Each structure stands twice: as C-alpha cells, then as structure tokens.
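Yeah, one chain of the complex is gone here, protein chain that is, but the others are all in their spots.
What follows is chain A.
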C-alpha cells in the first residue's frame, strides 16, 4: 500500500498535483517566509474583496468605539398601496364567475321559496335586486364562496325552512320571533342569516342588519354620552349610526319611500312634519352629529302603533361580541358594558322581548365560533334553552357555583330566546349541492353515492363549509 503523501519531500498532495503541470517561476511572490500555504494556491492578479464591498445593501463603518450601520438610502421599494386600498382588497366581494358554467335547473328565489318545504334540498339563486340589497347591508362575507359560481345561489336547508316558517308565523300572530342561531364553525350560520334577510326583503319587510357586532364594541368608532341618560349613562356611536342609516336607506329604499311619518320631528337637523316619507327622514342625516337622533326618530316611526307598518327584521352577526365589556371608557375611566351602548341596547331590548314590533317581525342573531370571545353566561343560557326546547329534563347544564365570570345582564337578555341550531346537512342535501358544484364545472368527478359519502365524511359528517373545503377549495387558485 502506498502512502498518500510523498514521504521523501513531505509535500501535500494538492500542492504536488498543482505543481505537476505548472512551471513555477523563480520570482513568484512569496507571501511570508514561514507560511505553509503554497504560493500557487493564491490567485495572482485578483484584488481581494474587503468586507465593505461584499454586501452592498449594508455598509459597515468602523470608526471610533461604536459601530455604525447605515442602510443604503435609495432602495426602490415600489409604490405602497394607497390608504384604504389593502382593506378594500381584503373586503372585496365577488358574486359571479364568468368561467363557471350556468346551471339550468337553478331557479330564482321568490317570496315563498325559502319557507316552502318542497324546496328543501334545492338550490335557488338570488335575484339581482336582492343582491344589491344584501350588498348594501354587508350580508355577503368575503370568506364565503360566492365568487366561484356563475350566479350567487344558496341551498335551501331543512333549518332554513324551519326558520322562515317561524318568521312567518310570528308575523301572522303580530309577534316577534326572537332567535339565536348557533352551530359549529363554518356550518352556515351567517348564510342562514343571509337567507333570513333575503326572505324578509322578498316579503317586503324592513331589514336592519348589523353585519359585525365587533365593530360596535372594539373602540374603533366615535362615541359620546347621550345627554339626559343616567344610571346607566348610555352612549351613542354617531359615525356607525350614520353608516347604518345609509345602509338601511340603500337596502329598504322602496318601502321607506311609501311609508309616511305619523309624528313631526322638529328636533332633527331638518324639520320633518307629519305625512312625509320616511326616506326623507333618513335623508336628514347628512353628518355624523345628528345621526343618532335621526336613527332614534326612524326607530320610533317604524315602531309607531296603529300606523300599519311592515314587519321588521333586526339581525346581527357575531353576537358574542356584544355580550361583554366594550373597549370604550366612560369619562370617569370606567369600562363601559356593551349593553350601555345605545345601538347595542336597542338590539338587546328587542332580543330580550322588551321591544315589541307593531306588525310583528323577527330578531335574529348569529353566534360565531372563529374569533368570538368566550362568554360563559351566553354559552350556559343557550345550552339551557336548547335543552328546554328539546324537552330534556336530565343533564341540563347548571351554573358553576365557584365561577365568577357570569354576567347577569347577558342572562337576562337571552333567557327567553329561541335557539336554532344550524347543524350538519344530510346526505340528500349534500348530494344536490354536489350536483350543483359538478354542473357548475367546479367538481370534476361523477357525483354518485360514493363521492357524496366521501366528501360528506371528509367534511366532518356534513358540515357545509368543511365539505366546500374538501371538495371545492382544494382547486382554488
């Protein structure tokens, strides 16, 4: 066996290899007398890079004791988006997709479509006028999959028919249906709220919708105490009120133009006399300052007894947010409970049954599971209500005597509401939905019992949003 190194000269193999073909000039520069590095390894003629030139974005100066790092000034970072542009993109709602195929058997939603038991398991599309109304009240959400299909359409579920018949029954008896929608994450609570609104619009109800309860309490809109209210002091949110009035006006324009005022309102920015259309009352709110008084006047007008008013739907999404203490502070630096905000109070009064609508109507609120706060009182009361509705006597949850986080005000509001659980869809409904997906060209498999079972199971046993995730959103680009 031969040694790797030449034993006689003790030269390194690399050096030996390098020197084999190259004639080393006698005058080759030698770096240092004791250096063991071969001269040939150094590349002559190439200037050595200093640290300063290696990274051009950061220059390092060493002067004095401290090291100064200065970034290069003119780095082109492109044009930043204009104020509000990012939010507009985030909130953008697309309701149609020209690349999706039109589905021939989908019918247009009519006044009675959603309350007709024959329609269960069918897909109905939203008429264009209704789309505008729903857009105005921000009923569509950017996370929903409206943008995948040709026309915005919705599945009529068993729960939808139940809910709409409850609403109709309430109107027949001139009562107010007070309903809280609960259910799993992405099981379709907000869509159910949208269906309730659609039903109300098509049946000429007045709809007042709070699209996100969070906006009312997270300290992002202006607030001021209402003069003359004490114990507790109430607070108005002028800017939110103005926005709400505008959305009410846009969505209910046709009905409000026909309704006439029954009393005069001289306290408003624009004097409103008797027998003027309510639309002109809303138009009196031009600025945020007078918005609350206009809203109050409108609410009183809509609830005027004996004036032959249409039924009212008052709805709110993300209910748990208004069941806690808000981010606002009173002038004495005490935290304000959400129920002391006047707009929230208006809703909770209706939900608890203190306000009665003259021609009946409905108050519907949807809970949320995604970013909603945990409200122990609310969860407890809703479970108790559900157990009571189902006639259960055993296993009804009770208050934990050692827990301090309960809120009496929340319990008072919810103690007599009706709980509608938006549960999982059945396989029949799942099949019709998947047939619709396939006909739209979005599901590229044959829809038979096996595929339906597969997606139904993958979607947590019929959780609608999960089924969409399993079947549709895997191909979302």
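In the analysis below, contacts are C-beta pairs under 8 Å (C-beta built on N, C-alpha and C of every residue); 3 or more make two chains touch, one makes a residue touch a chain; residues count from 1.
As a convention for this text, contacts and distances are computed from a predicted model.
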| Looking at UniProt, which of "DNA primase large subunit", "Fuzzy", "Protein inturned" or "Ribosomal protein S13" names the chain that isn't shown? | "Ribosomal protein S13"
| task | Using the definition of touch stated at the top, determine which of A:224, A:274 or A:396 touches the missing chain. | result | A:224
| field | Contact partner of the left-out chain, one of A:140, A:210, A:328 or A:456 | value | A:328
| query | What residues on chain A make contact with the chain left out of this view? | reply | 66, 83, 219-225, 327-333
